[in-house]
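Removed: one protein chain of the complex. Kept in place: all other protein chains.
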Amino acid sequence: MPSAQRANAGAAPAGGSLPHEPIPIVDALPPGPRERLLGLLAHREIAPGDTFMHEGDVTKVLSIIVRGRVALRLRVPERGAVTILTLDPGDIVGWSAIVPPYRATTSATALEPTELASFPAEELRAILGSDAEVAAAFLPPILETVAARVAATRDQLLDLFRGAEVDPW
Amino acid sequence: MVIASPGELATTAPRFLPRDRFDELIAALGEGGRRVVGPTIADGAIVFADLGSAADLPGGWTLQTSPGRARLERLPEGPGEARTFQYTVSGEGIKRFTFPSRVDALSMETADDGTVRVRVEAPADPAPLAIVGARACDLAALAVHDRVLVGGPAVDPDYAARRRDLLIVAVECALASSTCFCASMGTGPEVTTGADLVLNELDDGFVIRAATPAGERVLTTVDDLRPATGDQAEAGAAQTAAARAAMGTAAIPANPRDLLLANLDHPRWDVVAERCIACANCTLACPTCFCTGLEVHSGFDAAASSATRAWDSCFTEGFAQIAGGSFRPRHRDRYRQWLTHKFATWWDQFGTSGCIGCGRCIAWCPVGIDVREELNEIAAAPAAAPPTTALVAPALPQIVAGLDGAPDPLAFSPATVVAVTPETADTTTLRLETADPRILAGTPGQFVMVGVPAFAIPPISISRFQPDGIELTIRAAGAATSFLTRLRKGATLGLRGPLGRGWPVEDARGRDVVIVGGGIGLAPLRPVIDAVLRERDRYEDVRIYLGARTPRDRLFVEEIDALAARDDVLVRVTVDRAGPEWLGRVGIVTQLFKTVRGTGADATAFICGPERMMSATADVLGDLGVPREHMWLTLERHMECGVGLCGHCQLGTRFVCRDGPVFSLAELGDDLRREGL
Amino acid sequence: MDVVMRAGAGAAGGAAGIGPAGGGGAPGHATGRATAPRRPRVGVVKFASCDGCQLTILDVEDHLLEIAERFEIVEFAEATSRRSSGPFDVLLVEGSIATPEQVVEIARLRAEAKLLVTIGACATAGGIQALRTAAEHEAFRAAVYPVPAYVDSLATARPVSEFVHVDAELRGCPISPEQLLELLISLATGRRPQLPDQAVCLECKRRGIPCVVVARGLPCLGPVTRTGCGAICPAFGRGCYGCFGPREGANTSGYADALVSGAAAGDPNGIGGPGRDPVDVGRLFAGFNGATAPMRSVTDALGGRPIQPLRPTLASPPETLPEGPPRWGAPPEPPAPSTTEDPDGPRR
Partner (left out) sequence: MGHGGDLRFQVENLTRVEGEGSLHLRVRDGVVEEARLEIFEAPRYFEALVVGRTPDEVIDIVARICGICPVAYQMSAVHAFEDLFHVAVHPQVRALRRLLYCAEWIESHALHIYLLHAPDFLGYPSAVELARDHKELVDGGLRLKKAGNHLLAVLGGRPIHPVSVRVGGFSRMPDRAELTALRPSLEEALALSQATVDVVAALRAPSFEREPRLVALKHRSEYPLNDGRIVSSDGVNLRASDWRKAFHEVQVPWSNALQARAGDGLPYLLGPAARVVLAGDQLHPLAQEALTRTGALESIRRNPYRSIVARAVELVHVTAEALDIIDAYAKPDAPAVAYTPRPGTAAWATEAPRGLLFHRYVVGNDGKVAAATIVPPTSQNQAAIEADLATFAPAVLDLPMGEATHRLEQLIRSYDPCISCATHFLDLSVEEAE
């Protein structure tokens, strides 16, 4: 594995923060659609501890993490907020922006200085609805990450590390 | 015969023993207080039992067998109506006499000074035994047991003691049942090895020849036996040849091992599972099946207990059971395990077939399942071409004569708890002091069997080696482990080990090291981390990825934090769920690799955790290019002996306890998907 | 293994409080092991049953007094006049739930018990009385009583586990004294009771008994029945009749097929023989554990459960019973039993 990894042991992953970090999903798009989407893209900085998406709110943006780490949290009765997943650069936040009823299913809080590349929800939905080429190129990778997240959540539900019930004996 | 004695037949002139003088043979065998057993009629079948006189033998009777059916019948009137051995196989072989269904195995007690002693029981010189009426298949089965039980690496002391002085009078079959197929397995009907005396029964008596000096000595004590005439000798040989002809030599497909290993997912397994009632009769009637389980007995006073070893069977759910469940929940899995072990993986384990063609599993199956039919059905429509990989017979020591010498892997040694460290709510680390050089010389990934009175004896991975002992990190998953986690400083227990093949740390020398641990799975990996850091410069990148249920369930927290602080080790920890106070990662372990870019081709991975987590990890690491032969994981299976004698932990061709518990992904192939949790 | 534990059962904690296990360490274990807490309070109660299973407690003669020392038996109507309505550390429950009152009572007892253990086929599987169904119920009452009007019982007897959570069970009709002792010792020492769930056949073969199906053509439930009895029926030359209920993963349908027309179809049949009457096979499965799913599936397919009975011809009672309590009649004549040979005396 690349020794670049070795230097920053314990700290944030994959190579520091450059001014123009790659944005995998977007970079992977064919030229046409990529240009049309980049037009919508806006970069935002989030300070550690800031919650930029709230469970139940209308999702205003679909973001791709450029840098930093984000915690997805749920409100659980009697247990308060529970972190169910943390996201790293390249991950998507706010897929609910393009899935009815367009409301956030979790809250999102930055754990480190975080940079997001965000698409405004309405414009994104509009272009996906009107531009078949963009939709065909952009939706599969989104679906892929969402599916991967579902699978991972399933494994968490299995409580793998718990093992069997302890006997009464 | 002594186990080590040569199998070749000595050549001495055959004699003729008139039928009415058989008692003289029994008397000769019984000289010196030797116990004499032979076929008798009991409970509607022919079974081996003590012989008072020839009158106890099944003279005039035969046992008609067909699939699912065995009936005592009178011999037809005629010249042969009085014959004694005019049947094929007894209802039960001679296994019971060398390998009883229940034997004392262990005694565990807490002495007044609080010291726990675990002693391995073995019979004190059992009475020498003579067996009359064994058949070629019985002798072949005995040879298989010799290979399995005293052929090493571990030796069953009970079997060795019972086996040591055995005198065998064999009979060459004069007929064949529809269930017989020894000729196809190359084990009969001719008696070529293993007997001291060999009989061929004729209408008026027996052609008897000595095959060993011991046999010859017996013959000489029977007064003035006339030599058998050429005609008598020929007549005897002729009927045996007829029996061979009646059976044919192609009852089952050629090379069943390769056939079965290539058809482990054949639809036929589902078909037979509909009929199979998993009663285990086949395994218990089989003269080579050797699987056993321990039964622990104690009174209300738990200071002392004992354990008996009883016949067990792979047809029970408990046989492959661990805390998490059974690896063979369906009859389909169990029948496949049995048939595959008999005809295929036995070769890999012991360099011989596990089936000797006696057909008892066919006759004594209540629903009449016929192994020959099952094998031929699979051969008729093989799902896949047999593997090209030729059989590599494992290099195992030859039959050993005695038990003396080599250290006994079954022996327990005492150890004392010198420190107790609670790790989590349900997990505790015990530091044990032991003087046993074998244990101190253990390697990362090896485990020990832990004995305390009244409880089952669990296998526990060594979580650290100390100059004067070891550490065990134990999760309270069952009664025994719960008890162990509650031990206090000063408690003593019995240790047996170190057992198994550990992590091949050397495989990672000069390569990147990836260590992935889930939950309690970190414990067996801890010695690997210790070893790698001890010689850090011999390895390239070192990355440690750990998963736990919650932040509170993390093991060795201080140690891991200290590691994370080093600049020559990458440490990533994730949990399944956490409160907002946790700023670390949340998600499954594999999520930690997403940030890794580039190739894993130069990496060696050591993985331990729940099997589902290990296979998910292996998939992701595989995508990153880590070679399968460099991905090592350790398996948990039902283990009672830890040395390949009890049979419970089999996975494919392996004994997880003996050949593992650490395996490379390449070694495991699909087995984990076939028989994983 | 055999012990029924449901996830999150309060019993996990409850049991921990029972055996010294919970207190940390078993009695008798020396250095480094905690000592036992107070004696566990044990209750024994019964519902619809024959009393045989609780009698088994009195049948472990060699250990009875030791048990009484290790445990505080606070409720055991058959054995002691001391009574208690709870709480119990361990409650041994015999019998099936067969009346509305019993439904209420078992719920109350569950609340009083840390660990509830059902003992015997009635409590664990409903017993033979569970074979009656709602449909048959009326006919059953009519068959037994001249005046069924008095009857007020559930449509059918049911296992305890259908009403409350059961922490552990001892199978058998009756339970085995050895297994009872194993359970009590396990509770006292904190180890896991060894109550194998495998087939009777394993013990049968360990004992060296030739299979009665194969050697004698007898119908035997051993292959689908849980071990625990010691394989006494085959040892006594007859087929197992299922006292301990279904073994794990019992393939009852496959076995029933073999009993009807397959290899196990008995003499003179063997394979391809005429086979058995399916109803006879069905009745074999309609035994003391016949209400369990694996057994019931066979009787559903083949029949053999109790049929609508004829009305028995009871001698008709006198018009009216005497008023008030029964009274002894006038002093009888001095005893005049016949001691002489009687012409129409009993046969033999």
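A, B and C are the chain letters, set down in written order, and residue numbers restart from 1 in every chain.
Here is the rule we go by: a residue touches a chain if its C-beta (ideal position, glycine included) is under 8 Å from a C-beta of that chain, and two chains touch if they have at least 3 such contacts.
Since the model is a prediction, treat every value here as computed from it, not as a measurement.
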item: Displayed chains contacting the withheld chain; value: C
item: Contact with the hidden chain (one of C:159, C:174 or C:294); value: C:174
item: Per the touch definition above, residue among C:56, C:124, C:161 or C:292 touching the missing chain; value: C:56
item: Sites on chain C contacted by the missing partner chain, in the whole complex; value: 46-56, 58-59, 61-62, 64-65, 68, 73, 76-83, 95, 98-99, 101-102, 127-129, 131-132, 139-141, 143-148, 150-153, 157, 173-174, 229-230, 232-233, 235-238, 241, 243, 283, 287-288, 306-307, 309-318, 321-322, 324-329, 331-342, 344-348
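As a convention for this text, only the chains that are shown with their structure count from here on.
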item: Inter-centroid spacing, chain C versus chain B (mean Cα positions, whole Å); value: 37
item: Length of the line joining the C-alpha centres of chain A and chain B, rounded to whole Å; value: 51
item: Separation of chain A from chain C, taking each centre as the mean of its C-alpha atoms, in whole Å; value: 59
item: Sequence positions of chain A contacting 2 or more other chains; value: 166-167, 169
item: Contacts with two or more other chains, residues of chain C listed in rising order; value: 21, 186, 190-192
item: Residues of chain C that touch chain B when the two form their complex; value: 1, 21, 24-34, 63, 66, 70, 184-186, 188-192, 194, 196-199, 201-202, 205-217, 220, 222-224, 237, 248-251, 254-255, 257-258, 262-264, 267, 270-271
item: Chain C contact footprint on chain B (complex, rising order); value: 42-45, 47, 66-72, 91-92, 96, 101-102, 110-115, 274-281, 284-285, 295-296, 298-304, 310-313, 316-318, 321, 329-331, 363-368, 417, 452-456, 478-480, 482-483, 486-492
item: Of chain A, residues touching chain B in the complex; value: 1-3, 5-7, 9-10, 13-14, 69, 71, 73, 79-86, 88-91, 109, 111, 152, 155-156, 158-164, 166-167, 169
